[in-house]
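Missing here: one protein chain of the complex. Every other protein chain is in place.
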């Protein structure tokens, strides 16, 4: 296999195209803000952003004008409240962006179908709710054995998915522990995959514990090594979630002006994640304490 | 949660009923021969045995007269050749047992649907083959989005599934590494689950590395601690596969008489797995060598 | 455990205690953040030490050593029993009927227990755009029973919600059984003045117990439909000193959730 390590700027320039359907997943855990910031810096546009929880990361990308459409299931600031940039775009008629809305299960099903190369995924869901009434892509399918009517959602095949991992080798074999979200499904569903890792490790580290591998290098287009690349999200065993930042964002995003100031300083005002960390040395307080698991025997 | 540890005899007596659909899974790895032997000893009958690879374990159960039906996808002796007891039952007209045959993907799909409580599972398979022509449970479903015709198999919901694991706590939280097969899907699909573990560990060992947990105690009915319970199959990190036994089985199973002698000596001739190991001290040569993985940091 | 009643308690504390008491020991509970999380931890610390807490983020059997600000907090993973992928959480746990109790809340709940967490006003021209379903829709459909925890307020308890995100006992003209919903729906709505339960025949939420000091009039003036009242009305044990002390000193010392 060939060495796929590049820097974030190269990865985004070569693999993210205007108009792409882009996925940066990670459920609370391992959300790759570093990739989002570089996409904003490079002025990518007309993206369709898909993600269960748009979270601050897509609030920032929406505010920066990168997107024409959002596919999602929960658009809030977890534990805090609203996503204000998102709300400014949808609390008006007509909306300033397209939206396509599911529940979490529906989004998980869309990624699962995409990863399995199936055109749809069946689920027993949505009866008695107003969700399908506002989304024509939630249809029904009849079970050929029981005759039951089930909900069905179409497979989602992103052009590009960014997977943040704790560690990866230079070929893209990526290992994750802690919350797994739908990162594996999103990666296998995607035409192209960028792995962003906290730490570059030798292939032998991966081979030392193969059950930890989330995605194999064979489906990966590029590897970016970006310590602290998920801040203000977190990486189990590397650094804690910056809950203060999530609270602060509620104020930052409340007006277009304060949000723009944030982007000017922390996104456009730095060249890369390294500089982002340099101007915020206080973030090092989030470094994880050690709670190391014990090894298991892979011998025979 | 309550302590669910019982011995194999109690677990089988209370949880396996005549006429049940029974699954003992494990793909080459972690096949629970100890449970099969106890089921044979207790004279259970009219079972429907489901498993991707019937392997020696179901060859023995078929020979012992426990089953009325077999649901499977590959009935051979891996790396060796035929399952002779199986062949004696099906190479005649009419067959002496019912069979229901899929490919591996079809069986995986049946367990996946069962675990997800779906009545069917779609797959792009079986076109141009004679498999569906001999199995009316392979049907088709039409995608509501693209109009494509896909294959569909029905969900499989066993009455009882035996999951062999490297280690478990007394509540049934079970951890597995190495090959995972379809054990998780089979367990979640099943009405009742017996976990058989090589080693009883404290709950704290499970909590020390939660990403290794294959199935949670909340779906487990009983826990049996049975070292060497998978022999002649293997348990990664505990003992190697007894490849010699697989080769030898080809001779043992070739006639009803020699197979009966085997069962008389190694199944009916012992009370439990402990005695089975005592009369074969040479098996200790299979004990695994150490190749311990490194821990990861779960701190934050 | 002390059974002496607490000298004082806030409405949030009262609601949390009522919710905790609905959780039997050993139950498998799908936990949301905020008061439900506190209620589960309170139950674990008192009568239900073996409660199995599952989060839609994938943490199973979590024992967080801090108050988790989000359902994906790292403290939910460290020391948990299992990490499941979200595909497993929704398919193998929820859709498969393995979740006994689910917690729900929302901006609006109506007389059939339908919940709205999507939009106030119309979907295409929202007055307030809320976050949306998340996992709430499927929790409402699949959990064997759900508990709703919400403060009374006329805008939050309309006769009909603006958008049904999570179906209650009757929605879009059909009952749960007519829709073929596997779960039991909202068996209790725990408010700050009373407990409501669905009428077994009509599915309408009716007052089943009043808190000490509350009156039916207090409740009715905060609810957008004509309330039925069960007879005899159930009683509610106020929080005891142990429960209040645990909430204040151990489970939410920084008052993140209990105001």
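So that you can tell them apart, the chains are marked A, B and C in the order they are listed, and the count of residues begins at 1 in each.
The criterion applied here is as follows: contacts are C-beta pairs under 8 Å (C-beta built on N, C-alpha and C of every residue); 3 or more make two chains touch, one makes a residue touch a chain.
Predicted model, so just to flag it, every value in this text is computed and none were measured.
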Contact set of the excluded chain (shown chains only) = A, B
In the full complex, which of B:98, B:159, B:203 or B:240 touches the chain missing from this view?
-> B:240
Sole touch to the unshown chain from A:17, A:42 or A:211: residue A:211
Of B:125, B:173, B:190 or B:208, the residue touching the omitted chain is B:125
Hidden partner chain, touching residue among B:21, B:48 or B:73 | B:73
From A:73, A:103, A:129 or A:173, the answer for touching the chain not displayed is A:173
Per the touch rule stated above, chain B touches the missing chain via residues 27-29, 52-53, 72-76, 78-79, 82-83, 86-87, 90-93, 95, 101-105, 108-109, 112, 123-131, 134, 148, 177-182, 184-185, 234, 236, 240-241, 243, 246, 291
Could you list which residues of chain A touch the chain missing from the display?
-> 1-2, 115-118, 173, 184-185, 188, 203, 206-208, 210-211, 213, 215-219, 298-300
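Heads up, the rule we're going with is that only the chains that are shown with their structure count from here on.
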For the pair chain B and chain C, the C-alpha centroid-to-centroid distance in angstrom is 40
Using CA atom averages as chain centres, what separation in Å is found between chain A and chain C?
-> 29
Do you know which chain C residues sit against two or more other chains?
-> 59, 74, 77-78, 83, 91, 95, 182
Taking each residue of chain B in turn, which ones touch at least two of the other chains?
-> 117-118, 208, 211, 298-300
